[in-house]
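Every protein chain except one is present and positioned as in the full complex.
What follows is subunit A.
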Amino acid sequence: MSSLIERWQQAGMNNYGVPQAAFVRGEGAVITDEDGKQYVDFLGGIAVNALGHAHPAVVAAVTQQVRQLGHISNFYVAEPPVALAELLLALAGRAGRVVFTNSGAEANEAAFKISRLTGRTHVVATHGGFHGRTMGALALTGQPAKSDPFRPLPGSVTHTTFGDLSELSEAVTADTAMVILEPIQGENGVVVPPAGYLRGARDICDKAGALLVLDEVQTGIGRTGHWFHHQSEGIEPDIITLAKGLGGGLPIGACVAFGRAAELFTPGAHGTTFGGNPISCAAGLAVIRTIAGEGLLDHVKRVGEQLRRGVEGLNHPLISHVRGAGLLLGIVLTAPEAARVAAALKEAGFLVNAPQPDVIRLAPPLIISTEQADALIEALGGVL
């Protein structure tokens, strides 16, 4: 019998390239491939597995919910989506409204559509930004290699340099409906803007009457040691988009809007069949309650700092520095060898990825232990 990878090559569309491994089991931060080899998962399903694999709280919540009440459509309502919406608003600290989606791209599509309902059509995004692969979200994404084959794309979108407030200020006009930014650009190699960038963007949007949308799909739900990364700067966006860590492995996204932005959708303006599915929402509630109850936000900050110091402390000439926040970290290399290093780490039993030729991304489960962090640092020192 052929391996899973061989079978995939016969049956799967070739849009992801050949899978690097085939996994059969996961527990906590450790996953096992079909040959029985174990890996410590420092990628977390690309920042998705907030509580790692098979966390008892998620397993229990999903099992209980699927037994009690599964899908009901958005003609009706059940407790989990209401409770999750209330909890997200409370964590944001402000009154607002939520629409649930199935993914981060869809959450950004919702934000895009909300911005159109302001009566304006111009949008400002950033070079290197990643907001998803559906056509609307792709128009916002500032990575030409991903978007060029699909032009023309929707909308009137201006891309500005991430971190450059003067360029942002020039681009935003009285016709601008929204500015969409990631607080930290994850897919672009964990790029952190200069301090004050988000606050400056807030001011620019306020002056022009544009909505400020923060794509927290990768940075939200505790990833950087805050519920939402913008809280570390104390600013108040009009919309935040979420996904990835929210479901702890189940598919769910959310577009969370405040103030006037929260009132723009009216019946018929938007919808999605599975959005707000009680099972995914039950998983979301379990994820948030576990992060809160186990003090994981503080843990994220501590282990993130341990990783940063440990990696930089290797003092290896191939390592320039570590950037990012909490457990979303980019190890910046002095040469374009990230793919080689990632492959070598995989051989050593650690999963990471290389979003840029010279950047290795770490986005482990928020439950990653200090011992596992030390083990990665040691392994990295061995493979460089």
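We take it that contacts are C-beta pairs under 8 Å (C-beta built on N, C-alpha and C of every residue); 3 or more make two chains touch, one makes a residue touch a chain; residues count from 1.
One rule holds in what follows: contacts and distances are computed from a predicted model.
Asks: Between "Ornithine carbamoyltransferase", "3-isopropylmalate dehydratase", "nitrogenase" or "Putative zinc finger protein", which matches the UniProt record of the unshown chain?
Replies: Choosing among "Ornithine carbamoyltransferase", "3-isopropylmalate dehydratase", "nitrogenase" or "Putative zinc finger protein", the correct UniProt name is "Ornithine carbamoyltransferase".
Asks: From the listed residues A:39, A:100 or A:227, report the one that touches the chain absent from this view.
Replies: Of all options in A:39, A:100 or A:227, contact with the hidden chain holds for A:227.
Asks: Among A:87, A:117, A:314 or A:348, which residue is in contact with the omitted chain in the full complex?
Replies: A:87
Asks: Of the residues listed, A:95, A:174, A:269 or A:335, which one is in contact with the missing chain?
Replies: In the complete complex, the chain left out is touched by residue A:95.
Asks: Hey, which subunit A residues sit against the chain that's not shown?
Replies: 83, 86-87, 89-95, 227, 231, 234, 236, 288-289, 291-293, 297
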